[in-house]
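Reviewing the structure listed below.
A protein chain is absent from this complex, but the other protein chains hold their places.
We call the chains A, B and C, going by the order they appear; numbering starts again at 1 in every chain.
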Amino acid sequence: MRRLRMGMIGGGPGSFIGGVHRLAAEMDRRIELVAGAFSSDPARSRAAGESYRIDPARAYDSYQEMFAAERLRDDPIDFVAVVTPNHLHLPATAAALAASFPVMSDKPMTATLDEARELAALVQATGVTYRLTYTYTGYPLVREMRQLIASGALGAIRKVVVEYAQGWLAEPLERAGNKQAEWRADPAQSGLGGCIGDIGVHAFNLAEFVTGQRVTRICADLNSMVTGRRLDDDCNVLLRFANGAPGVLIASQISVGERNGLRLRVYGETGAVHWQQENPNTLTIDTIDGRTEVRHAASGLLGADALAVTRVPTGHPEGYLEAFANLYADFAALLAGETTAPLLPDAAEGLRAMGFISTAVTSNAAGGGWTDLAL
Amino acid sequence: MRRLRMGMIGGGPGSFIGGVHRLAAEMDRRIELVAGAFSSDPARSRAAGESYRIDPARAYDSYQEMFAAERLRDDPIDFVAVVTPNHLHLPATAAALAASFPVMSDKPMTATLDEARELAALVQATGVTYRLTYTYTGYPLVREMRQLIASGALGAIRKVVVEYAQGWLAEPLERAGNKQAEWRADPAQSGLGGCIGDIGVHAFNLAEFVTGQRVTRICADLNSMVTGRRLDDDCNVLLRFANGAPGVLIASQISVGERNGLRLRVYGETGAVHWQQENPNTLTIDTIDGRTEVRHAASGLLGADALAVTRVPTGHPEGYLEAFANLYADFAALLAGETTAPLLPDAAEGLRAMGFISTAVTSNAAGGGWTDLAL
Amino acid sequence: MRRLRMGMIGGGPGSFIGGVHRLAAEMDRRIELVAGAFSSDPARSRAAGESYRIDPARAYDSYQEMFAAERLRDDPIDFVAVVTPNHLHLPATAAALAASFPVMSDKPMTATLDEARELAALVQATGVTYRLTYTYTGYPLVREMRQLIASGALGAIRKVVVEYAQGWLAEPLERAGNKQAEWRADPAQSGLGGCIGDIGVHAFNLAEFVTGQRVTRICADLNSMVTGRRLDDDCNVLLRFANGAPGVLIASQISVGERNGLRLRVYGETGAVHWQQENPNTLTIDTIDGRTEVRHAASGLLGADALAVTRVPTGHPEGYLEAFANLYADFAALLAGETTAPLLPDAAEGLRAMGFISTAVTSNAAGGGWTDLAL
Partner (left out) sequence: MRRLRMGMIGGGPGSFIGGVHRLAAEMDRRIELVAGAFSSDPARSRAAGESYRIDPARAYDSYQEMFAAERLRDDPIDFVAVVTPNHLHLPATAAALAASFPVMSDKPMTATLDEARELAALVQATGVTYRLTYTYTGYPLVREMRQLIASGALGAIRKVVVEYAQGWLAEPLERAGNKQAEWRADPAQSGLGGCIGDIGVHAFNLAEFVTGQRVTRICADLNSMVTGRRLDDDCNVLLRFANGAPGVLIASQISVGERNGLRLRVYGETGAVHWQQENPNTLTIDTIDGRTEVRHAASGLLGADALAVTRVPTGHPEGYLEAFANLYADFAALLAGETTAPLLPDAAEGLRAMGFISTAVTSNAAGGGWTDLAL
């Protein structure tokens, strides 16, 4: 069976996430990067193509050109990965869908909720496959938590605490030439949300993914703690889930000493689970009889969902790149018609997350207080 | 130098905290339990006296009787420890102050904010020494955090996350004959707050103690997750500190698998500290240069405040009882005139904590939203 | 019931362990320090008496004087605690036994194996109660491990790894005026073993205590890594247990960064346990089905032996002082005739440990190789 051919939009020199998509997509040898419109600057696009070691003829000046040229080949790309800054997600994805290329998009869906609604409508209208890389849903033990909860092992969910703590924006890096900080701190490129849209949305998505519960109301406190910053860099949000359970979502990019501190705790009537992204190969499971279990990645005790995305024996740590690759493994299987990839976030999930960002910004701007989640 | 003589009010059979006060008070041989009105039931008071191995003649039927009898002795008690349920804190303490006996009271100060105001006024009017056992302020590494922050080592405080998670009330133990659960779940004995008054108040006190910052506004979400429970058992509160820094306070007694999970993280401009009560002998210090230090209890790197309350060499773990004993060590030194015991919580701290409980309950009852802290 | 009266031999100014014995003995209010011959220097003995706040008349110039005087009192001491440097253990204990005072001795039993044999014979001849404070056997979770293994929960023991790592002697403190280092580094006060006698012996005792298996042969490598040091400061010993299981014992006082790193792992046919003294409130239990359990101190899941020496609810950490106090609790119950205190190390255990030290030194001096344990 041949490998699927991937084209990339974005991911040029200086991009971190482009290389991650490439590596993740190719890890299991079901997908191969063969083309790209890596930058709106043709020279930079070509340079990126070289660094990816692809055929120079397939490093295009624009995604429009890529779509036009690839359609004429015997071995055209099978899909595109969209890894641009947020404000380009909509136009690039819309063009791909119009050209009938399936899309694997980086998160968030778009820069604004209105754009997201427009895109969701396009996805539905075209019927072209569209999925998003909410990376952390790819970790085996995240899927284990989800399966455990779905199986009723914790009883009804009573409380959720989800945190995503980083410290790298504790200083105004966006004014010190840091490219990653620049676009994130610029409302024109990022949208209305700063930290809430960059990482808060991962926490939101993770909480819903794992619990299978929808958030219905939130009470948000967004702050910009670094002088002169135009977007929020610290977020604290009270949550209410559909079943009435309370929750807390904490996201921050000014928490000095935190690296990529995504942590989730879910407490149910009869059990609880704890997981941390920086130490992703163990999962703590507490039960109401006082027992604490540490469940190990790749252990034979894991459910089918976790084992399906496990590559190495227990004790051989997998990490971020493997989690990311699991999303592409799902996507490849989906395109191959082997599965419906029920765990892979789709437009509906993308839209919910945009609603969360929008509601958090609105609720905060109005002085706080409980607000229904806009969708 | 002779040992100080302690009388106890409360702490009868079935009490956990009475024995803790006894042990903590006596640990350093500066204080000795010699008398008590351990229960309003004379037989139970005598039984407690026996279990404490005190002179049977000094196990009294009531605190009134104890005060009257002790005044006539050559070797009267030097102070009393008040360890009753919350609703008796005011009358017992008021009687002690009236009889000029200094008081070491368990927290919270009283059952209601009004009572606390009354008691604070009495303390001021009588001039008799009054202090509270906010236990966790006694841990050496808590005092280290406080001293570090006061020294400016973290820069201005930017964010505080404090949690106190327990799971023991995940089931309705108050209807299953559990004495500890019964009084806590009964508004008549506990006051208006359940979890918020029992443990949320510790988290609040700890956050203010360590940061040296006052909380000025809160936005509280209190829930009662166990069917039929009359008081809150899960609390999530957004905080705003006087300097504008945001914070989150999470307290829960229905978090299955949590034991006594008091955890504090304080993020400043240039550094951060993390500490957990269940593993109290290490403190994590992050600095903005990317360095993470684990500082060990009893290490020579500690500041004076921590070392002053350290009994054993590094690597020999101290715990809850030693932390509690540190409060009594401060108290003994205070009564002996050796110190003003600036770290030992007094009526002003007690009153603030009652204001926090009251405001949280009020704010939540009003449907949430930001509310100024009532005092 | 009155408290038992304790006299102390040793424990004068500068002693760490004297204060620990005092505090531990008194923690549960069954014992009270009332007398002592704290130093061979009368002025220092009196100074110590003052610091312990005992009756000045009972701070004696020598243990001979203490025994003579106490016998004449109405309220004589009930037993003595021997906390001198090792080379005085034999004469002080012998005198106490001769005067019919029960003895609680610090470890090791004596300075040499010959002395230990002499003392063991005296204990047997006099019939006076004699026990040793192998501190770490007092930890609740150590007793839990022992009970688990005795119950067969791990199957037959197949491997033991025990380590006791410290770093405080990485520099020649014995030549820098450090009193604790001086006597430990002096063969005349410590005996033939340095690190092996000071802490290796704890590791040995712990391994035998927990597994219920006797060590029968050892192969020892003792080194003195600090130039000029006269006794070993680093020890690595291969073990063979009576049932044929192999083991490794590592003890070091030059392991920079280690504090009081006593750690034990026992692997059986069907399960394993891991425990660390510096984090004593959790125990890890693995089973052959791949399950890892973290068992918490004071948890309801614990066996009777652990719960019997637990003072506070789960989540309230206990530490070194509480472990030490558990030995005195056993001793008090033993003297009161309430129990035979089967878990409290006696002369037989003391003798075995001396045999271990002696054999390790001999085996190493002979160039290594397997040697039967001398007893």
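Details
Convention: a contact is a pair of C-beta atoms (placed from the backbone, for glycine too) under 8 Å apart; a residue touches a chain by one contact, two chains touch by 3 or more.
As the structure is a computational prediction, the values presented were derived from the model and not from experiment.
The residue from A:166, A:236 or A:358 that touches the chain not shown here is A:166. When the whole complex is considered, the residue among C:150, C:225, C:242 or C:301 that touches the unshown chain is C:225. The residue from A:261, A:290, A:345 or A:368 that touches the chain not shown here is A:261.
For the chain left out of this panel, the touching residue among B:301, B:336 or B:366 is B:301.
Residue-wise, the contact with the chain that is not shown comes from C:272, picked out of C:54, C:272, C:334 or C:361. Against the chain not shown here, chain B presents residues 284, 289-296, 299-301, 314. Take chain A: the residues that touch the chain left off the picture are 1-3, 16, 19-20, 22-23, 26-30, 52-53, 166, 258-261, 277-281, 296, 311-322.
Contact residues of chain C toward the unshown chain are 154, 158-159, 161, 163, 167, 170-171, 219, 221, 223, 225, 234, 236, 238, 245-248, 250, 252, 254-258, 265, 267-272, 284, 286-288, 292, 367-370.
Going forward, only the chains that are shown with their structure count from here on.
Taking the mean of all protein C-alpha atoms as the reference point, the chain centroid lying nearest to it belongs to B. Averaging C-alpha coordinates per chain places the centre of chain B 35 Å away from that of chain C. Taking each chain's centre as the average of its CA atoms, chain A and chain B sit 43 Å apart.
Averaging C-alpha coordinates per chain places the centre of chain A 55 Å away from that of chain C. Shared interface positions of chain A, i.e. residues touching 2 or more other chains, are given as 284, 292.
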